[in-house]
Every structure is written in C-alpha cells, then in structure tokens.
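Missing here: one protein chain of the complex. Every other protein chain is in place.
A, B and C are the chain letters, set down in written order, and residue numbers restart from 1 in every chain.
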Amino acid sequence: MKKYVLLILSPDEKGLIYKVTSIIFKRGLNIDKNDEYVDSEENRFFMRAEFSGETDPLALLAEIRASLPERAEVKLEEIRPKDIVILCTKENHCLGDLLLRYDSGELEANIKAVVSNYDHLKPLSEKFEIPFYGISHEGISRQEHEQRMLECLAALKPDYLVLAKYMRILSPEFVHHYERQIINIHHSFLPAFVGANPYKQAHERGVKIIGATAHFVNDNLDEGPIIAQDIIKIDHSYTWRDMQKAGRDVEKVVLARALNLALHDRIFVHGNKTVIF
Amino acid sequence: MKKYVLLILSPDEKGLIYKVTSIIFKRGLNIDKNDEYVDSEENRFFMRAEFSGETDPLALLAEIRASLPERAEVKLEEIRPKDIVILCTKENHCLGDLLLRYDSGELEANIKAVVSNYDHLKPLSEKFEIPFYGISHEGISRQEHEQRMLECLAALKPDYLVLAKYMRILSPEFVHHYERQIINIHHSFLPAFVGANPYKQAHERGVKIIGATAHFVNDNLDEGPIIAQDIIKIDHSYTWRDMQKAGRDVEKVVLARALNLALHDRIFVHGNKTVIF
Amino acid sequence: MKKYVLLILSPDEKGLIYKVTSIIFKRGLNIDKNDEYVDSEENRFFMRAEFSGETDPLALLAEIRASLPERAEVKLEEIRPKDIVILCTKENHCLGDLLLRYDSGELEANIKAVVSNYDHLKPLSEKFEIPFYGISHEGISRQEHEQRMLECLAALKPDYLVLAKYMRILSPEFVHHYERQIINIHHSFLPAFVGANPYKQAHERGVKIIGATAHFVNDNLDEGPIIAQDIIKIDHSYTWRDMQKAGRDVEKVVLARALNLALHDRIFVHGNKTVIF
Partner (left out) sequence: MKKYVLLILSPDEKGLIYKVTSIIFKRGLNIDKNDEYVDSEENRFFMRAEFSGETDPLALLAEIRASLPERAEVKLEEIRPKDIVILCTKENHCLGDLLLRYDSGELEANIKAVVSNYDHLKPLSEKFEIPFYGISHEGISRQEHEQRMLECLAALKPDYLVLAKYMRILSPEFVHHYERQIINIHHSFLPAFVGANPYKQAHERGVKIIGATAHFVNDNLDEGPIIAQDIIKIDHSYTWRDMQKAGRDVEKVVLARALNLALHDRIFVHGNKTVIF
C-alpha cells in the first residue's frame, strides 16, 4: 500500500478540514496522521496529512485543489527518501554526524555527494563511500566558483542542499536555484551574532548561553526562516575556542534535527517564518 | 458568539475527522483550533476542537456521539473559567505563585479557596482575599481528617484540586471523589525519587540534575499520569537544602504550566498516560 | 564568630593565592569557601573567599592590600543582609516573586521600598508591608523625574536597585549614582532584540526559543555586563502575547537568580563581563 503526504497552505475559510478530509474519506484512503494550524493574525490555514491506500494522486490533487481557495498552495507526494547533497569546508563534526546517521540507517535520505571548497574532508567522505567533489574557490571569482558548483549540483538533482559548516556566503543568484531547499547551520542563537565569528562575538559580549540555529537560506545572510534552535550554558571560564568546541555538539544536533524535519515534509515556510508539525 | 471545546477519545476508525468536522461545518460553526492524534499501538483516536457560533450544544453532542464508535468518550463544554481549590501545607512558593498569577489576571480560573492542614499560609491567602480553611489533621484519624476536607470541598464544588505542596498522602477513598481532578506537584523528576524527601534522596545519589513533576493523583502514590516535567542542573556544591531552594523555582513553574493545560481542557488521560494538545 | 567575604581583582602574578591565604592562615582565621579564576588572555586574577573568626578587618584589609600588586582592587566585608530597593512599573510577576521570596525568608535581603512611576503595584507592595513610593513621570521632564527618584533613594541608601520590569530608560547621570548597583531584567536573550518590545521582535523573526537576561545597567541601553540568562522553547503557535506570558516565568526566575548572586557578593565585573563564583 502506498503512502502519501499532503501539504496545504491556504487563506483560512470555514470548512477547510471538512472539505479535505471528506475527499480523502470518500476515496477510501486512511489518514495515518493529521495536523492543522491556523494563524489567526495572518488568516492562514496550514494542514499536513499522511495517508495510505490506492489512489490516482494526480486526480486526487486536482480534486483537493478545486475544493480550496484559489490562492491555496497544495503539495501531494508519495513518501520516499529524499536526495541530499552536503556542502562543507574544513570542520568535520556536522558532516561526520550526518554520515554516521546515514551509516546506521537512521538518516532516511540518500546522500548523493559531498561538495567542498577544500579537500580536507575528502578522506572522511570516502570512508563512508560517498562521492566527494572538491571545487576550490581559489584563483577564481565568486561567480565562477558558484557556476562550477551549480554544474556539479545540476547532475545530482538534490531535494535539499545541507550546509554542514560550509563557510562561504552564497550569492542570491545561487540561492534562487534552490529556493527553500538549502538548510544552513549557523553557530549562534540567531538573531544574536549574525555574520562572521559568532563565538568571538559571544565571548566579547560575555553571554552565559551559546546556541546554534538551523535555517533555510534566503537572499539575506543569516536571515532566512528559522527551523530549529538549541543552546548550551557556559560561564566566564570559556575562551572563545572553548565556546567553539562546546558549540559543535549543539550545532550537529540542531542541524540533524532540522534536516530530519525537512526530509519528512514537516516544515511550512510562510513569509520569513516556519510552521512545523 | 459562544465558544465551545470538544474532546473525543475513541477507538480509531477510518473517517473520524471527516465525520466530526462535517457535523460542525453543516451547523455553520467555525473551528478556531483543531488537533488530532492517533496512538497506533493502542488504536486510539484523540481529538480536541475549539469552535464558535450559535448552536444547541446538547443536540450537537448527541449528533457527534451517534457518529462515533460506541466506546468513544465525548465531552462538549462551553469555554469558561474553571473553579479551583488550592491545598497546601507550609511552603509558600507554589501557592504564592498561583495567587500572583490570579492577581494579574493571568490565571484563567476562579480560586474558590485555600485549604490547609496548618495555618501558616492563612495570612498569604488573605492578602489576596481568598477564603482560607485551616483543617488540622492533629489529634484525629486520617479518615476523619479527609472527611472534614471532603465536607469543606463539597460546598466549594471545584473543577480541580491543586496540591500546591500539600504534604499529606491522600487515601484512595478521597481520590475517588475527584478522579482526574487532582493535580499534584512532586519535587523530583518522577519516577526517580518517589516518596518522602526526594531532594535528600537526590543528594545522596549524587545526581547532576533535579526536577519537578506535575501529575494527576491516582490511587498509587506518585504514580499518576504525568502532565508536565522540567529540570534544572546542579553540581556537587549543592547541599540538599540548596537543592530544595533551587527546586522551588522549577516546582512552581511546572505546577502552573500543568494547571494551565487543565484549565484549558488540553489534557487527555488514557491509561496511565496523558496526551496533551 | 563573625563571617567575612573577601573579593580580589588583580593583575595576575605568581604566588597570589599563597600570599593571601598565608595572611588569613597566620591570623588563625578559617576559610570556609574559596574560589579563584585567572583570565589568561587579560592576565587578571579573581579571588573570592569566605572566612570566619575574630580579627580586625581594617588591619587585615591593609595587610592583604600591601601583599598585592598596586592596581589590585580589594573588598573585605562582614557578611550581612544587603538593603535593596525594587523599581517597577505595572507588571506584577517579578516584584511579586521577590516579595514571596522575602516573605518566606528565602531572600536574604531587606527590601527597603518599592518605587514605581505608576501606582498599579501599590496594593501588592502593601500586602507585604513594604513602603511604596509612587513617583509619576507624567508632566515632568526626564531629568526632573530622575531627580525625584534620586532624592527618594538617597534616604533609603540601598546596596542594590532591582529593576523588576521597570519600563523606563535610566539616563547615564542616574546610573552614575549607582554604578554596578543596578540590576535589570531584560525580556530577551541579549544581545538579540535590544530595545523596545523584544517579544514582538522575536515573534516577527520567527525564533524557536525565547529568553531573559539579567544584567548590570551601564550607560548603554541593554549593553551592561550580563549576570544570568535562561531560555524556554516555543513554537509557531505562540503569538507575541503568548511569548510574553511564557516569558514571565523565565524573567522572574533569572532576575531572582542574578539578585541572589549579587546579595552574596559572588559577582565580579571586569570590563563588560562578569566572573561569577
């Protein structure tokens, strides 16, 4: 029996749940999981349903669309492991953590490749038999470098790009190729400490807590929709290097948590915010 | 326009959401908030909906019941502030915290009275103009003491009894009068350290984290369904008195959080567990 | 037997602990608690000792000073409950929480008075028999208002001013009267969301965690040395009003924790940071 996931983001109206569940019920499908949320201030309705059974998904999608307000966004997909590409630079903790989850079967995704602007993590990727593409940024323009990356990615067709401590800023042109498909881990509790060296900034400010933020990448550095955040407590005895070391544990866990939500189609993006079921 | 809350706990079947939402839609009512959860292992369906509009609640309830499996439990109520009675002994932090929330209008409930086996907290209750009933347990049997408590409570007709550090064990006979209506705060991270003096037990065991647990009271001491838990980190420098002092902050916050969930009909009890929307 | 607390902040040198403990030992005093920390980057030595016994504190202080580098700052005090004044505006949760701790004897301080620019919290203060001074800011200049506050405070001679949700900005002139003696609770995880309406800012940014920060007040709004921070997790379903409500629980606990550290002379301020023992 096939399994599907349905995502609806629509202007709110009376009867939406009834209309959608009635279509599903009348086709004899079984709803395994269902969530709704209404943002009253924005008058938005969010619905996510997992269901199973035999159906013609295109016809079903058309019928659901027809029952909803005109400006509703609807997505209906068979549930399957997504394809991802991991981008990284030199630090091994986020990449390694994802590779271990992949190795144990916990990560429900296909890692198509690792792409990096340095070769430092080639041995690690190859230990887990993941193709590694080193695309150096040295001696070429940002534009040229991104062009080479895009060519490489075009062949891999990933559902998501995962920036696992990829330490270069992506241009809006690059980002537009993968709108809402790029997940980054930022090593601070955003919006505190945007930009470079957040641990140094945090050390200078004398904070008692540091954090990490996983977010979708959009045109504005560190300002994309936040998916997950977590923190750890520190004290005055931490140098910024200690913060960096301690921070790695929260970075890798937050990135994995955010990716897992994306892989299961549990994230809606609306404006600059996420709704997560 | 009136507001209602509907709670359904039912054996799971295909089409339950559709059936219930169709009844609500056809009566022209507006669903403001809707949550479902299916416990697949136990084959249980949980649904909570808030809706508004003009309707005959008894007729609506009857129609919903008729559409559901025979063994479904259904509750439909107009949304209103509940009546509570707070039981306490000598410590002021949980009682005081609830009184402050009441005073600022944050606690959406009527505190009908404070009942205690000592008079220590009478002045505090009276500062906030809440009737205080001191019912001493001294010189009388447990049975006799509980009898006096029950008489006092019978006149007050509370929706919930809140044990805000009430340091006596209630007999099953007493509990049966207020099944699923008594909320207790236990000063440990249950099921660790059941029984008396949990902070002393925690100190002896050398734990690095202490916690608090709010739960419904049932026949077995500290074994009722858990509603909310939280923790704070400690270290070797804490004596058990320090733990007790630090623990108060988590106790009062966890109790208030659990009570707030109960006041808004957001808790289902199934077996010895809670499902919370 | 008298109890003393000694605080030393000094350029670091070899033998400082030895020199200080030797003076204390030779006078037959007993060290009950001792902490040191060296900030190697800044070459600063921090030491805090509690000791007990009979001694001439002025002579002891002079001897310790003489043994230390010239630019060392030394403070030696008999341990005693400090005097505090609480400033507030309209919200009751931080003030009420401190009053309850005072009422139970947990707060080891004398609350000399509550001062507010509104009269809303007069009844609450009076419930706990604390003098309340309403000093309205309406119809007068900031300068004039602060002048009236300073006159009121001059008579009360507080060790610390506690801003328990005091919603006005204090001028540098005011702050200079109480350098490192004013503790504020800011309702965000600083340095995120400085300035007005942090919960609204947080809501707009779509964060998944909110926090509170207790800090000393200096000339720059929300930029003083941080004493304590804590957070709670939220999700998309929180309106900014919900955040505000949830945030109160973390605000009051963080403020009380920071005040407690100050009352026990456990905080050093160095530059814009704190070292806490």
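Side notes on the structure shown:
The working rule: contacts are C-beta pairs under 8 Å (C-beta built on N, C-alpha and C of every residue); 3 or more make two chains touch, one makes a residue touch a chain.
Since the structure is predicted, the reported quantities are computational estimates derived from the model, not experimental observations.
Screening B:F45, B:Y102 or B:F189 against the full complex identifies B:F189 as the residue touching the chain left out. Only one residue from A:E106, A:D119, A:E144 or A:D235 touches the chain missing from this view: A:E106. Of the listed residues B:V207, B:M243 or B:A256, the one in contact with the hidden chain in the full complex is B:V207.
The chain not displayed touches chain C at residues 14-15, 17-18, 21-22, 24-25, 28, 30-36, 38, 40, 233.
Listed for chain A, the residues touching the missing chain in the whole complex are 91-93, 96-97, 100-101, 103-104, 106, 124, 127-128, 245, 248-249, 253, 256-257. In the full complex, the hidden chain is touched by chain B at residues 37, 39, 41, 189-193, 205-209, 211, 225-231, 235-237, 239, 272-276.
Everything below uses one rule, namely that only the chains that are shown with their structure count from here on.
Although chain A and chain B share one sequence, what matters here is the overlap of their interface residues, and that overlap exceeds half of the numbers used. Taking the CA centroid of chain C as reference, the farthest chain centroid is that of A. Inter-chain centre distance (chain A to chain C, centres taken as mean C-alpha positions): 41 Å. Chain A and chain B, compared by their mean Cα positions, are separated by 37 Å. For chain A, the set of residues touching two or more other chains is empty.
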